[in-house]
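One protein chain is absent from this view; the other protein chains keep their places.
Labels A and B are assigned to the chains in the order they are written; within every chain, residues are numbered from 1.
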Amino acid sequence: MNRAILDLWVGAFVALGFVALMFLAMQVANVSEEGTRGETITLHARFEDIGGLKVKAPVKSAGVVVGRVTAIRFDSNTYQAEVEMKVSAVYPFPRDTIASILTSGLLGEQYIGLAAGADSEMLKDGDRIEMTQSALVLEKLIGQFLFNKAAEGGSK
Amino acid sequence: MIRLLRTLGHLTVDGIWQVGFATRFLFAMLRHSGPSFARFSLTIRELYFSGVLSLVIIVVSGAFVGMVLGLQGYDTLQRFGSESALGSIVALSLLRELGPVVAALLFASRAGSAVTAEIGLMKATEQLTAMDMMAVNPLARVVAPRFWGGVLSMPLLAAIFSTVGVIGGWFIGVVVIGVDNGTFWSQMANSVDFREDVVNGVIKSFVFGWAVSLIAVFQGYDCTPTAEGVSRAITKTVVYSSLMVLALDFILTSFMYIVK
Partner (left out) sequence: MTTNPDSADPVVELRGVDAGYGERLILSGIDFSVRRGQLVAVMGGSGSGKTTLLRLVSGQLRARKGSVRVFGESMERISEKELYALRRRMGMLFQFGALFTDLSVFDNVAFPLREHTDLPESMIRDLVLLKLNAVGLRGAATLMPSELSGGMARRVALARSVALDPELIMYDEPFAGLDPISLGVIGQAIRKLNDALGAASILVTHDVVESLAIVDYVYLVSQGKIVAQGTPDEVRASADPFVHQFIHAEADGPVPFHYPAPSIEKSLFLEAEAQP
C-alpha cells in the first residue's frame, strides 16, 4: 500500500469521524440551543409546585420555544421553588405576563408557558414574573376528585 | 464431587492467572508505546486496517439499525399517539446504547479478529521471534501500534454508526412514513443532551475500544503458535470481547445514568 494513499484514507476516515461527532453534537443534541440563540435576558419566577419541571426544559409562548430553564432552586424563606430562565431578548414580554407550568401531551415533558399580559412596560433582564401558576400534579387532582365524590356520597 | 470442586478450582486459578498475565501484558505494552506515537506512521497503518476497512460494515449496519429503529419505534409510539417522539427514541437508543455497543461488537468481529489472526500468524511463523532477535521489540513494533490503532478508531466508528443510524431512522420516519420533519429534529434536539448522551456515548466507545483492542492483541500474542492455536485465539477474541463489551456496558450505564 502506497504511503500517500494510506495517509489519505486515514485522513478521510478521521475527518468523517469528526464530522459525525459534530453532527451528533449540533443537529442531534443541539448544543446551540435553538430559541435562546443570540441575546438573552434572565427572568425569575416563584412557583408553589413545579411538578416534574427540569433544568433545560423549554420556555414556550403560544407553543413557540422562546427560552430555556437554566436553574431551579428551593427558597427556604417562602418554601417555594425559585426558577431561573433565559428568554430570547428578541421577544419582549409585558410585565404582567403569567408563567405557568404545563405538560406537553398527557404524559409528556413539562415546560413553562408564558401568557403575555397587557402592560405597556416590558420585562427587563433580572426581573421577576410575579404571576405564576403551579404544575397540575396528577395525584392531587385524583385525590381531590375522590374526596369530592366521597363528600357528595356522604351528603346524600 | 471432589472432581467438580477441582475443576472449579482449576478454572478459577486459570482465570485469575490469565487476568494477571493480561494486566502485566497491558503495562508492558503501555511502557513500549513510545514508538507508536513517535513514529506515528506505524499507527496510521493500523488505523487504516482497523478503522478504514471497518467503515463499510459500520455504515451499512448503522443504516439498517437506524431504519429498524424507525419502523419499530413508529409502530410502538403510534399506539400511544406520540409519533412525534420518534426522533428522540431513535437518537437516544443510538447514542446511549446501540451506537457504542453494536459498533464495538462489529469492530471486535471485523478488526479485532483480524488483529488476532495477524499477530498470531506472525507468532506461529516465528516473525515475532525473528524481530526480537533483530533487537526490535515486537511489543513496541507490532503490538502497540495495533492496540492504539484500535483505541483511536473505536470512538470514531461509533460516532459514524450513530450518525448513519439517525439518518436511517430519519429516512424511514420522515421520508417513508411521513412524520413531520421539523417535529422529528426538534423533538430529538429537545430530549438529547450533549453532556448526558453524546459525551457518555463517546466515553463508552472509548472504553470498549480499549477492551476489544487489548483482548485482540493479547489473544494474538498469547496464542499457541500453531494453525489450530491461531484459530482458537480468533474465536476467543470474538467471544471474550463481545462478553466484555456487554458487561462493561452494563457497568458504565449504571454509573452514568443510575448511580449519581
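Here, a residue touches a chain if its C-beta (ideal position, glycine included) is under 8 Å from a C-beta of that chain, and two chains touch if they have at least 3 such contacts.
Quantities reported herein were computed from a predicted structural model and do not represent experimental measurements.
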| item | value |
| --- | --- |
| In the full complex, displayed partners of the excluded chain | B |
| Candidate in contact with the missing chain, chosen from B:Leu8, B:Val56, B:Met134 or B:Leu246 | B:Met134 |
| From B:Leu26, B:Leu53, B:Val68 or B:Leu121, residue that would touch the chain that is not displayed | B:Leu121 |
| Touch list for chain B against the chain that is not drawn | 118, 121-122, 125-127, 129-137, 141 |
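We take it that only the chains that are shown with their structure count from here on.
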| item | value |
| --- | --- |
| Cα-centroid distance, chain A relative to chain B, in whole angstrom | 36 |
| Touching residues on chain B, where the partner in the complex is chain A | 41, 44-45, 47-48, 51-52, 55, 81-82, 91, 95, 153, 155-157, 159-160, 162-164, 166, 185-186, 188-194, 197-198, 201-202 |
| Residue ranges of chain A touching chain B (in the complex, touch as defined) | 1, 3, 6-7, 9-10, 12-14, 16-21, 23-25, 27-31, 34, 56, 58, 105, 108-109 |
